[in-house]
Structure formats: C-alpha cells, structure tokens
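Scroll down for the structure; my scribbles are underneath it.
Every protein chain except one is present and positioned as in the full complex.
Chain lettering (A, B and C) follows the sequence in which the chains are written, and residue indices restart at 1 in each chain.
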Amino acid sequence: MEHLISPVLLYGACAIGALGVLVALPRERLTPAVFGAILLAGAFGALVLGLGFAAPDQVPNFHFYIFSLIALLASLRVISHPRPIYSALYFILTILAACGLYLILSAEFLAFALIIVYAGAILITYLFVIMLATEGPTADQVEALNEYDRVAREPVLAAGAGFIVLAALTTLLVGGSTGLKADPRLMPGDTRLAVMPQKVNDSLRAAGLIKGDEGVIHIEKERRWGITPRRDGNGTLYVADKNGLGASTRLIPQAQWPADLRLSNTEGVAFSLIDGHPGAIEIAGVILLMAMLGAVVLARKKVELDEAAKAQAQRHARLDEPDVAGVTR
Amino acid sequence: MTHLLSHLASVALAASPPAEGAARAAAPVLGRVVEGPWTAVLIPGLPLLAAVLVALCAAGRVRSKLPAWITVGCLAGAFAAAVQTYLAVVHQPGLAQGVRVLEWIHLSWGEKPGQSFAADFGLYLDSLTMLWMLFVTGLATLIALYASEYMAHDLGAGYNRFYFAFALFVFSMSCLVMGDNLILLYLGWEGVGLCSYLLIGYFYKKPSAVAAAKKAFIMNRIGDLGLALGIMLTFVQFGSVRYAEIFEAAAPYLTLAGEGRIGEIPLLIQLIPVLFTVGAFGKSAQLPLYVWLPDAMEGPTPVSALIHAATMVTAGVYLVARFLPLYQCSTWALPIVAWTGAGTALLAATIGMAQFDIKRIMAYSTVSQLGYMFAGLGVLTSAGAAYHVFTHAFFKATLFLGCGAVMHGFAGQLDLRKLSGVAFMKGWGIVGLAMLVGCLNLAGFPFTAGFFSKDMILAEAFASPTYQALGWVLLFTAGLTAYYTFRVFFRVFIGPKFYEPGDELHAHDDHGHGHGGAHGHGDGHGHAPAKAKATADAAHDFHPHAPGWAINVVMVLLTVGSILAAYPYLISWVPGLIDASSARVIEVAHGGEHAHGTFFGYDPHAVMYYVSAIVGAVGIIFAFVLHFVGRTGAATAKADALLPVFGPLARWAQNKWYVDEFYNFLVRVPLLVISHVLHLADKLLVDGLVDLAGFMPQAAGRGLRRQQTGALNGYAFGMVLGVGVIAAIGAVLLW
Amino acid sequence: MLLALILIPLLTAAVVPLAPKRSVGQVALLGTLVALALAAYLTLGRDWSGPDAGRDLAVSAPWMPELGLVFKLGTDGLSMSLVALTALLGPICVACSFTAVTQRVRTYYGWLLVLQAAMTGVFLARDMILFYVFFEFTLVPMFVLISLYGSTNRKAAAVKFFLYTFTGSVIALAGIVYAAWFNANRVDAADPVAKALVAASPDLVLGRWTFDLASLQAAASRFMSAETQWWVFLALLCGFAVKVPLVPVHTWLPLAHTEAPTAGSVVLAGVLLKLGTYGLLKIAIGLCPAGAMAWAPTIGLLCLLGIVGAGLICWVQTDVKKLVAYSSVAHLGFCVLGLFAFNDAGVQGSVLYMINHGLSTGALFLCIGMIYERYHTRSMREIGGLAARMPIWATFMVFFTMASVGLPGLNGFVSEFLCLLGAFQAGDVWRSHPLTVGGTGGNLGPYVAAIAGTGMIIAAMYLLYMLGHVVFGPLREPHHDEHHSASGGAHDAEPRLPADLTAREIGVLAPLAVLCLVLGVYPKPLMRMVDPGVKEVIAAVEGARTQRPATRPVAEGDAGAAPALATQEAAR
Partner (left out) sequence: MIGGTLVTLLAQGPIPADMGGVTLAHYLVVSAVMFVLGLVGFMVRRNLIIMFLCTELMFQAAGIALIAFSRFHMNHTGQTFVIFVLTVAAAEAAMALALVVLLFRRKETLDGAAWRELKG
C-alpha cells in the first residue's frame, strides 16, 4: 500500500502532539499551556508538511489549514483551560472553525445549522449550567478555582492512551482512505430531479429552453412531468405540450441543460433526510421529546443531601448564623 | 424302642452296604422332562398362601394363634402334596418331570442356541427334589406346630411376623429345591436368605440379634455372588439356565469325564462348579464363610431348628448334588468340596468342644455335620451325603427343639454350667429322652440313623485312594463329635438337679403380656427381676415351666422320626432316589484296575461300622468320665482339671479360634478404613475439585472487582485502552 | 394424546395458583391423577411390542422452520414406560407433601407440576432441541423446590445442582449442534447410502439443517467417522453423565438429595436421574454408536468405581438420606454398565433398572421423608429401632430395602441380574472359546461383571446397616420438645402426625410396593414393551460394529467392504 505519509513522521507528530497536550493540561503548579500550544502547533505543522508532501502537485488549500488549526487549538483549550466558562467559550470557537471546514466541504446547510444549534442553543445551556453550578469568587479569594478544575487526573496515562488511539486511528484513516475510491453508486446525481418537475421547468424556462405551455415529461414512468437523467451524464429531457406525449415531444440532452439544473446541497440533504430516513427522524423526534420530559422531571426533583454533605451544610449553616447558635446557647 | 433298635442293628449288620450290594437302578435320563403332576404346584403354593394369609392376619392385627394354625395347616397340605408328588415321581424312575407355572424372564435376540434367555417359574421334579421336599415340608409342619407354643409369649404382631417369615421360608425353600432353572433356584436361594435374616433378627431390639442377622445375610451374599457368577458362566457356556438343557448340553463332557479324559474338558466348564461351590459354602456355612451360622442362633429356636439346622443350610448340599454331573466334569471342584468339608467339620468340632452355650454347641455341630456332608459329596458318595442330610435333619431338629424347650423353660438359660439333671425334673422326661436319642444319633452310636449315614461317608472316604487322609480327619472329628454331644447331655440332662434361670426371658419384659395359658403356671409376669438374683436361690421365685403338649408331641414325633430315619438305609431308599436323579455318581473308567483304597488292608465298607462305633463309644466314654462321674454341681466338672493340659488351645477354641476377630481385622476393618478414605476423598478431592471450579470464577471476579474504581474517568480510560488496542490491531493488520 | 400428557400437568400448574390455599394439594393431586390415568390408558391400552408401536401417536408441528426445528413428539414402548413412571410418581409426590409442605404451597405444587410436564416432555421429544429444552427446563423447578423447600443447606445444594448439571448439558448441546451441522454440511443427500436411507424411511431429512432425532442419528451413525463420533459422544456424555450421575461427576447428587424436600428427592431419584441414562440410551448411543463403543471400557470402569466406591461410601454414612443418595450412584452404576454391554440382556436390564430404581429408591426416599416429618432429623445417631414405634412403616422400609438390595422376586433383582449378565456376556474373551454359545462380545466381560457383582454384597452391607440402625435395634428417638422449641412456632402450625403411618401415607407407599412385587414376579409385559426400543439401540451398535462409517463410500469402496466384514463377524 502506498504511504500517504511516512509512518515515522506520522507517529512523531502524534507523539509531539501528545506531549503538547500533556504539557498543556492543567496541573497543580504553573500551567504552561503556551508551551503546549507551541508543541501542538509544531506537531500540526509536521502533519501539514507530511500531508502536504504527500500531494505535492496540489496547491494546499489555505482555508482548510486555517480552519483546522483554529479548531484544534480551540479544542486543546477546551480540555486544558481550568475555568469551565472559558472551556465552553473555546468550544464555541471550535464549532465555528468546524463550520468553516463544513463550508469547504460544501455542506453549507449543516454549517449554519451547527452554529445555530450548537453554538446558539446547546452551548448556552452549558454556560447556564456552569454559572449555576460554579461557586462565584468570594471576597477573600479572587481565584476561586476548584481543585477538580485545577488538577488534571492521570494526565500521563491519559496522554499515553490518547497517543496510542491517535496513532492507531491515523494509521487506519490515512491508510484506509488512500486507496478509497469514491463509489459512484452512492452519488444521488440528478436522479432526484425527477421528482422536482417545477424546479426543472423553472430552470429550463429561465434558460429559454422551453416556452409556452410546454413542460417536461418523463416517459418511462408515464408521469406528466419528469426527466430521465442518467448518472453518466447522458440523461434526456422530453419536453411535451399539454396534450401529453405525442408528435410535438422533443428531447433536450443533458449537455444542453442549464448549469443550475442540478440538485443543491440543501435539497440533497433534505431528500436524504425526509425521503431516505423518515423513521429515523421520527425516532429522533421521540428522543428529543423524551429528553425534554426527562430534563423536566429531573429538574423538578427535590434532592436530599447525603449524610456527609448534610453534615457539612449544617456546619456551614452554623458558621453562617452565629446569632442563632448564640441564642440557643 | 430298644427292641426296634436291636432289630435294626441285626438287619444292618446282616445286610451288605447298599451302595455296593443292591443292583444300581437304571441311569437317569438327564435332559428329558415329562409333564409332571399339577399337585406339585401346591408344594410351594400352599406355603405362599399361608404367607399371604398370615400377612393379612398381620394387617388385621390378629392377636390369636390363628397364624400358627393357618401355617401348620398349609404346611401339612404341602407335605401331603409332596408325598403325592413323590409317588408320581418314583412311578417313573430316572425321568425328571416338569411343571410350568408362570413365565418370568424371557429374552431373545436370535434363533441360535445361546441367543435367548429364559427363566420361568417352573418346577423340576425328580427323586432328588422330592427327597428334599419331603423332609423340608414334613419338618416344617412339625416345627411350625412346635413354634405355635414356643412363640406364644409373643402373640400379636411378633407372632404374625414369625409365621409370615416361616411360611415364606418354606415357599422359598421349595423354589430353591423345585425350581427348574438356576434363576428360580437363585430366587429361592436369596429368599431363604431373606427369611433367615428376618427370623434371626426376630428379637430386633437386641443389637446382637440385628448384627447376627446382618452378618448372616452378608455372608450369604458373598456366596451368592459366586453362585450368580456361576449361573452367568453356565448360561454363557451352555446357552441356558434350565436344568434339563444344561444337563443335555453337558452330556458330552460327562461322557468325556466318564472315559477319564477330564483334561479335555474346557477350563471354563470346569470353573462353573467351583463358582457354584462358593455359593454352596456361603449357604451351608462352610469354611471360610461359616461364621454366620453360630451367630444365627440369636433367632428363635424353632427357626434354628428348621432353617439353620435341618433345611436351609443343606441347600448347598442340594446344589452340589443337583449339579454333580458338572462337578464330575471338573478337576478341582470335588477336591475343594471334600477338603473344605473335612476342614470345616474338624474346626467346628473343636470349637464346639469348648463352648458352654448348648445352642451354640448345637450350631457348631451343625457346621461340623454340614462339613461331613460336603466331604461326602467330595468323595463322591452323593447318596451318603444326601442320606446324612436326611438323618441330620431329623436328629438335629430334635436336638435343637430340645434345647429350645430348655431355653423356653428356664428363661433363656443355655449355659451348661448352670443347668443340670433337667431330664429328671417334673414334666421334662420326654424332652430328656428325645435329647438322648438325638445325641446318640449325632454321636454316631451304633444302629442309629446318624451312625449309618456317617459311616457311608467315612467308608467312601477310606475307599478312595486319594482321600485316605481325609478319612482320618473325619474319623477323628467323629470322636470329637461324640464327646461334645454327650458333654451336653451328661451335664444338662442328667446328674444332680440344679438350675439357674436365664436373664433373657425372651424379651418378656418388653412385651407386657407374658405367657399364654398353655404353660400351666401362674406367675407369668414375674420373671423380669430374675436378672438381679441370678444365684442358686433364684429357684425360690422361679419355676421352670415344663413344655406343653405341642412341644411334647413334636418332640415325640421327631424322636420317632430320627429313629426311623435309620430304616430307609436298610432298604436302600435314599441311594435309590439319588441314583435316579442328576446326583448319580458316574462310573469313571480308570483305564485299568479300579484302585480301591483300604483301611489297614480291610475293605472300608465292611469294617467302618466297627471302627466308627468304637470311635463314637470312646468319645462318649470320655464325656461320661469327664462330665458325669463324680459331678455334684452344675458349674464344674472333672474336665476343668484337664484344661491346663491343652494350654492356650482350650481358650482359643472357646474363643472360636478368633476367626471372627481375624475376619474383622482382615476384611471389615480395612474395608471400613477404605470406605472412610473414599468418603473423605469424595468429599474433599472430587467435590473439592468441583467446588474449586466453582470458586475460581468467583475469585477472579473478586480480583477484578478491585479494578472497578467507580470513577467515571476510570471507565473511560478502560474504554479508550480497549478501543486503542482494537484500533492498533486493526492498524497492524492493515499495514 | 402425547401433548395432553405434557399439557395436563402444565395446565394444572396454571390453575393451582388460583385455587384456595386449603385445596391446592387436592387440585394438584387431581391433575396428576388425570395425567396418570391418561398415561395408564396409553401404556396398558395397546400393544407396544411391535417395532412401529406408538408411531400413530406422534405429534409434529413446525416450530422454527428457519432453523430446522420441529415440535415433534413421539414415543415407543421404552419412552412410554418411563413416561408412565413419571406419571405414577406425580400423584405420589403430591400426596406425600400434604403435611410436609405447609408454607408457600401454591408455588410448591405449581413447580412440582411443571417439573412433571418437563420430565414427560424429555421422554416424548423427538427433536433434539426440543429434547434439550425440556431437559434443561427440568432444572428450574427442581432448583426452586430445593432452594425454597429444602433443609438447612438448601441454597448451596440448589446452586450446585443447577450449575453442575447445567454446565454438563451445555457441552451436550454443543455435541447436538455439531451433529446437526454435520448433517447439514457434511452429508450429501445425493449420496447413494443417504438415498437408500431416505428410501427406507421417508421421514429422514439428510443434508439439510434439522434437529430431528431420527435423521441426525441416521446421518451421524452412518457418515460420521469413528474419531468424530468419539468426540461427539464425549460431548453428550458430559451432559448425561452428570445427570446419571457417573463417578466422578456425582458430587452434586448427595447434596441435592439430602437437602431436597421429600417429593424433590423422589422425583430426583425416580425420574431426573433417568433422564441421563435415557439420554445416553436414546440419544447418545443412537447418534454415535462407534463413539459409544470406544467409550464403553472407560465408562465400564467409571461404573465399577461407582458401584464399589459409592457403595463403600454409603456404608460410612450417618445421614440416612445421604446413604440412600449415594446408593443411587451405585445403583445407576449397574444401570449404565448394563447399557454399555450393548446386548439384549444388558440393555433390557438397564431399562428395567431405570424403572425399578425409580420405584424402589423413590419409595425409600418417601419412607425417610416420613421419618423426617416426624422427627426432623435424618441422623442415624439420633433415630433407631423405629420398628417398635412404627411397625407398618418398618414393614414398608424393609420391603423397599430388599427391593433395592436386589432380592429375587422383587423388581430390583430382574434388572440387576440382567445388567450383570449383559456385562458378563459382553466380553471379547468369549470369542476365543469356540464352544461358548452365550457370549455376545463387547468391551466389558466377566471380570467387569465379577467386580460389579461385589456391588451386590456391598449393597447388602450398607442397606442392612441402615436397616439395622434405623429400623431395628433398641429404640432411639430425639426429644420432640427440643426440636419444637428450636424451630419456633413453624412446626406448631403443622398437623401432628400419629406415631405410625396414616392411611394417606400407606396409600402413597402401597402402589409402589405392589408394583415392586409385580415387576419382580411378572416383568414380562414390561420387558415386551421396552423390547423394540432396546433392539433398536442394539441394532445401531451392531451396525457400527459390523461396518465402518461410510464417510466416502463410493470413493473408497467401503460400501463393498462393509458387508464382507459383516459376514466375517457373523461367521464368528
């Protein structure tokens, strides 16, 4: 198998990355996140170089590198920032960068959906919860960081394990995708246009290919409107008048089709979603409903503090209200 | 009585020995069976009916002597049927008759011989069978009558139980003797064992009785294993377990043996009688399996008389006699039988000399006499052996019942040191006289039945060139027998009157109802405290109750029977019956001159009368001198002075040569140890391994449990590692 | 009809929870009596001696056709006799529990009935998976019976019983599945041998996935190599030997028996153990006759170990119930020994042994249960000489002990003797003695029979030891008061039992006693009934003995060699 990237380089990059993460993780003393970021950037650079050399004849896509660098650095900060609020904010940045990548991949619908749903809705919930669940800075202590936020748990082991997984994953992904050929059978092509006669009509009419009361028909299935596109680009449009199929029917080969007579990405996603996975949508809806109900139920629940916490709360209460204690005494 | 004796003596001395003199009857036709009389079915049928009726009595909680009368009646009917059948059988001498009753076990897996197994409830009637059945049913009737009085103290459940087992015993014995196949014989064989077990253990609250019963059953089972293996080997060899077919298949071998070519007979066929012998030794209490019989005296005395003296123990003799054709085909079987018999006779006699319990002495004498019978079979006088069985049945029954009467009358007292002059006490005359006759028979006093039957065996032993030594052993034993028999008689039945009551009282104290009215004395309940005053003055509050009419009648009848038992000898009745059955001894062609053993140059058949008469008389005289002359009390006699002469031998003999202890040490204890070891091994090793297999997952789980920290991150870490390992494996495979 | 045999107890089990507590027992008794009546009608009402007897009763319905599973019930004389035994013990088990079980009675009788249904199903199933399902399903009720109604150590006993037997039978399942796989993938339906087989009996399914018993047996016995058969048999043996149980996989039995309630012990000894021997007989040997032959010497050795070893262990027990439990190990040693003699006497004896052991040992457990109900102890140190207190009970006890010892005239003898005779005949040693007519040849032989014969002596030793302690001897009874105060008010609620047996208890024991006697004196009908089944098994083994498995019959010309071998054998 052809090596897209030299394994030594790949693993080296992974190792450096792991080291970077390790350094960047929050710990008891100083948190040299900056060094970690530098190391990570180095690792990323190494990867870029390796991958870039893998396809030397192509001009590297600048946007890709920018977005991915932002995304990765932001995710690093998500996991390494000791303050939860900042982590959440960095996560928003990660999502925005990922949306950039989505756009490069011409998934514009999802890119915006992601921003709205994730950055807009989910993350806000997170922020709310963080606000709710984090004790604010008290008067005497400006840096009210919890111990569990300041100290990472088993960073070395985790970084090691992460390294192993990453090395294995990249090996598999890189190795697996090199030989991968796009499967033409998976491409919906323009088949979907057959069920979108209005779009076809409008497009043809705008391009001046049909006039008057002519319309496209689809012969094989005997539909009034339709086309027979082919995956190989040799689809044919039959254009007929209102009287239906007859002597006046004419054909428009695919080569003459206007440029915008094709399925847009959003339309494709819509077809795939509604037409291809109707059941899954239903299930997703139910899941969301259940989640909502569950959240309501959970939120309404009165919580009993457990014994230790109760004792502590009582202690707090006594300290907070010395007067009451004094009265009773 | 004396007139009859002298008459018999004159006739006996005048007549030449019947085995030689009378022209032998025509050889029996073995392997052919003709239809027999249906009355034969009544012989086992009536006792079975009696057993069923008695069982119903038990279910109905009958508390009268009804079971006894049922049993006596049925047994008498069986005896009548036996006589009737006997007449039918002797009508066609040499021909066996068969009666089919019920199909039992039938298997078939092919057409060829040996490919089917059939054992039915069928009867095989020939003269051997009928000889046995006559005395079995006859004696059983008498003894059942005797027991009706003897067991009367136990009216109710115990009485019913006794008669149930008694009737069942007669049924089993009939099956044993009359069955037409080995499996039915085996049924009877084990059936009598069961009844023996039940009856020995009759006083089941006594641990010794329970132990004795168990011992008898197990010892018998050891023998039964040999018999069972013999049956299987017979089946495999001859393809059948039916007598007729076995004899038919064995005929060629018998011919070979008759021609003196015994070496050409296949080894496996020679092995069959050896295996049978094991069974016979178990049932007939021969070395090394004899130890159960003396202990079996724990049972009620009528049982000892019928089962453990007269009938059941002779089943082994019957087996050997029945299969004499096969025994004669075997090189080793008959010598084994002969020498074991002689050895047992001597050993049991020596033990019997040293015992003090009169019933036990009788038991050892039974073992000894059984040894005689086997020796007789071994030296090929099946007629002698069968005749000895016959005579022994009568006189030993007489002796036992006499002992039983004593035991009954003296509250279980059987120690000859504590009884004396019983015959002279009021009401004991008949018993005393019967005992005298029995003792004379057993001692081989001239012109008694025992004298003739013993002589036949002795003479044949000396007549055979290879069994001279055996003859001397038997002769010596005869002397010992005379001595210890009369030792009992002189000490217990004559001499100064004296008694001490026993302490057992037949477990009267357990059953509050005491004695029945038949005993003719009033204080039926007053025996229990006798134990506390087991001294001479116990006589003040203890009155021995003399036997009642039933016991006396039976004693008289049996005495007459023992005397008359000499008569058949004179007319060659028994030898004739034997010769007409499968127990006939074949003539062996020895190639040249028939080598005849002699007794100091004389023909043993001619001189043995005198020799054995002298030996018997010497034994009696010894007993007279040592145990009667000058004896004033019961406890001691002159013989005690002689004890030091024998040194430890007397003590050893008194302790039965420590055979029981030896068996215990050699067999029972090791087995017990092995059993405990096995039990422990089973519990610890085998089950331990199982438990270990069950424990290991548990232990592993306990160990792995510690890996569950409960922290979320820990689980995540585990998952990541797992994913990593899987991905790494995938990567390695891919690259 | 056959389905009804299973359904009647099941339906009764469904009704029992609805019945009022007082009449639960009566309802269960009624159900079992109906089942018994049906079984008796089927058993006695027809002639079972023909080779095709009972074929018209077969029930077949598709179950899971994708897997080749068929809900197929069938019977022959052999199976029917065991079904009858199961049906007989049903009412007896119910009736013996009326006073013994007073707590949670609905659960108790419900599970008891389910157990009966499952056991009946095992004997009737003619599909391997159906067989297996029933076989395993017996475990659940038994587990409940032991763990809820047993004595002190019941939990451990129940778990051990369940896990031990379950482990074994899972391995057996592997063997079954392999046999089915073999039939589907290694047997060519177009093969001439296979064609001939199918032509002979059109029901056979060869070369496709099926779990039909007859088909798998035909396929495996004809096409599987001896070595493979050895392995498959081993797998099946794992399942069945534990159930039987053979030494050394017997250790669950004494524990389970001791702890189980009386009815549980009766069923366990009476029928459950027979599932193992029945499985060996009907499934394992028919499936891999060559494997069975190869295993015969080893199994013979294990049987001897059981007969002698377990017998000796019995002898040193102090717990009566444990003694009888170990005696089951010894007795089933005889049973399996006869089975592996592979001749008429042996197999016939073995089948009779199954039934006779069920009757006599079941009855012994009943007797002991009655004692336990009265004295709440099983220790021979505490009780003894009970003949004085309970003469009727003692009579039954002696009777059943004698049946167990193998006294001729009672049922135990016929089977034990035939087993020994079979083992005795089944020796190749007879082949070297030309004038021997009764030997059948095989892997056991006279020495094995002789050693097994010592088991007769040992049986007498330990059973009479038991009788001598419990029934005879001086009376020993534990103090009632101690027990009542120790166990609190639980026993006070129980009805007080009279010293000797009640009419109900006599009614429970009497039928067994009558059967013991009848089967001892007149076993002919039973022997005729099981004969076709026995012949079938022997024919399978004989087939394997005379011909090599026709794995590649055409290629190597084995088909031609087989008859030659057969005639050679016949000539001997």
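We adopt the following convention: contacts are C-beta pairs under 8 Å (C-beta built on N, C-alpha and C of every residue); 3 or more make two chains touch, one makes a residue touch a chain.
What you see is a predicted model, and the numbers here were worked out from it, not measured in a lab.
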item: Chain not shown, its touching partners among those shown; value: A, B
item: Chain not shown: contacting residue from A:A15, A:A41, A:V78 or A:A207; value: A:V78
item: Hidden-chain contact residue, picked from the options A:A15, A:I38 or A:V269; value: A:V269
item: Contacts of chain B with the absent chain, listed as residue ranges; value: 704-713, 716-717, 720
item: Footprint left on chain A by the chain that the document does not show; value: 4-5, 17, 21, 25, 47, 51, 54-55, 58-61, 63-64, 68, 71-72, 75-76, 78-80, 84, 87-88, 91, 94-95, 98-114, 117-118, 121-122, 125-126, 129-130, 132-134, 146-149, 151-155, 157-159, 161-162, 165-166, 169-170, 173-174, 177-178, 180, 182-183, 186-189, 265, 268-269, 271-273, 276-277, 280, 284, 287-288, 290-292, 294-295, 298-299, 301, 303-306, 309, 312-313
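Note that in this section only the chains that are shown with their structure count from here on.
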item: Touch-based graph of the chains, sorted into line, ring, star, complete or other; value: line
item: Where chain B and chain C are represented by their mean Cα positions, the distance between them in whole Å; value: 38
item: For chain A paired with chain C, centre-to-centre distance based on mean C-alpha positions, whole Å; value: 66
item: Whole-Å separation of chain centres (CA-atom averages), chain A against chain B; value: 102
item: Chain B contact footprint on chain A (complex, rising order); value: 1, 7, 153-154, 157-158, 161-162, 164-165, 167-169, 171-172, 175-176
item: Chain B partner contacts - residues on chain C that touch it in the complex; value: 160, 163-164, 247-248, 250-252, 309, 312-313, 315-317, 343-345, 348, 385, 387-388, 391, 398, 402, 407-409, 413-414, 417-418, 420-421, 424-425, 430, 433, 435-440, 446, 449-450, 453-454, 456-457, 460-461, 464-465, 467-468, 471-475, 521-524, 527, 535, 538
item: Residue ranges of chain B in contact with chain A within the complex; value: 713, 717, 720-721, 723-725, 727-728, 730-731, 734-735
